[in-house]
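Not every chain of the complex is shown here; the ones you see sit where they belong.
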Amino acid sequence: MTVYSTKLTLTSYGNRVTYHEITEQVKQHVEASGIKEGICVVASPHTTCSVIFEELSYDKDFYGYEYLQLDLNKLLENLIPDCKTQGQYHHPGPEHIRVGLEDFKGKISPEAYTMLNTDAHLKSTLLGTSETFVIENGEMQIGMVGYIYFIDWDQLRKRDRTCHIKIIGE
Amino acid sequence: MTVYSTKLTLTSYGNRVTYHEITEQVKQHVEASGIKEGICVVASPHTTCSVIFEELSYDKDFYGYEYLQLDLNKLLENLIPDCKTQGQYHHPGPEHIRVGLEDFKGKISPEAYTMLNTDAHLKSTLLGTSETFVIENGEMQIGMVGYIYFIDWDQLRKRDRTCHIKIIGE
């Protein structure tokens, strides 16, 4: 039995939802792991990101969003409108802003407005922050048209995000 | 430590959402695996299916839908209306139709209309494509009333679908 560990660093656009299509990278790590039978967990350590399994849609808009991404964005925007200013959602409240600017000074949020990402938190909760895939005969079981996406829902600042890949099996 | 691998083949109705209640089959494979402490991952390799954990609702409608399934169907239909024709959602766009009919000729979509399953893709993304269960003392920890369902959201054609079961532990 083996545990294979790696992680990807993925940079977001900063001003809109970012989809990172990471299928090929995950597949290469499954191959490098040498694991023939097992599972592959792809997980975000951030609470404003998600990992999903979806078909690649071949048409793209001007921003580069695949059409299924556009449809998902619209669905979620209708449910969870972009957080434009304070008071729109309960979060972030005054104490949260204080903690972010003072207690975590320089570590998390450089400015108060960067904490107005309540929409990103709720989208991440709704879609989940990890997905688990099955490995059979050394291959990810994701079908002929399945792809893995790491989504960064945060639209307020450009950031390097981490995506963990953990492969367990034999 | 053992990895036990198996899969189920599940045939959809083709003209409406299909729920496959697979609890007993999963339990039998957990027993066959001999694993006493570990996890059981139930996963779809398809991007228009989901695996969920839900109570069995004893009343059924004329189609055989359990009442909790009816309530879930209605909730999701309100959020994600059935894709009735092109242009309703962004996906599938013209290039996607071309790729499906030409590049994947005979492999995926036999006719253009079968790609109008955008609703199924979005439902699958919202509910996820796998669920992980815990095994303790050789038994799935799913309570007295918990059941496992493999859902095929695609309403456009009858298909044999695969459901992967991977059990890891000792």
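Order of writing sets the labels: A and B. Residues in every chain begin at 1.
Assume a residue touches a chain if its C-beta (ideal position, glycine included) is under 8 Å from a C-beta of that chain, and two chains touch if they have at least 3 such contacts.
These numbers come from a predicted model, not from an experiment.
Peer 1: If 2 of the identical protein chains are displayed, how many copies are present in the complete complex?
Peer 2: When the whole complex is considered, it contains 3 copies.
Rule of thumb we're sticking to: only the chains that are shown with their structure count from here on.
Peer 1: Which whole number of Å gives the spacing of the CA centres of chain A and chain B?
Peer 2: That pair's centroid distance is 22 Å.
Peer 1: If you look only at chain A, which of its residues touch chain B in the complex?
Peer 2: For chain A paired with chain B, touching residues are 1, 37-39, 52-55, 57-59, 61, 66-68, 70-72, 74-75, 79, 126-128, 131-134, 136, 141-146, 168-170.
Peer 1: In the complex formed with chain A, which residues of chain B make contact?
Peer 2: Per the stated touch rule, the residues are 1, 3, 5, 41, 43, 45-48, 79-80, 89-96, 98-99, 104, 107-108, 118, 121-122, 124-126, 128-130, 132, 162, 164, 166, 168.
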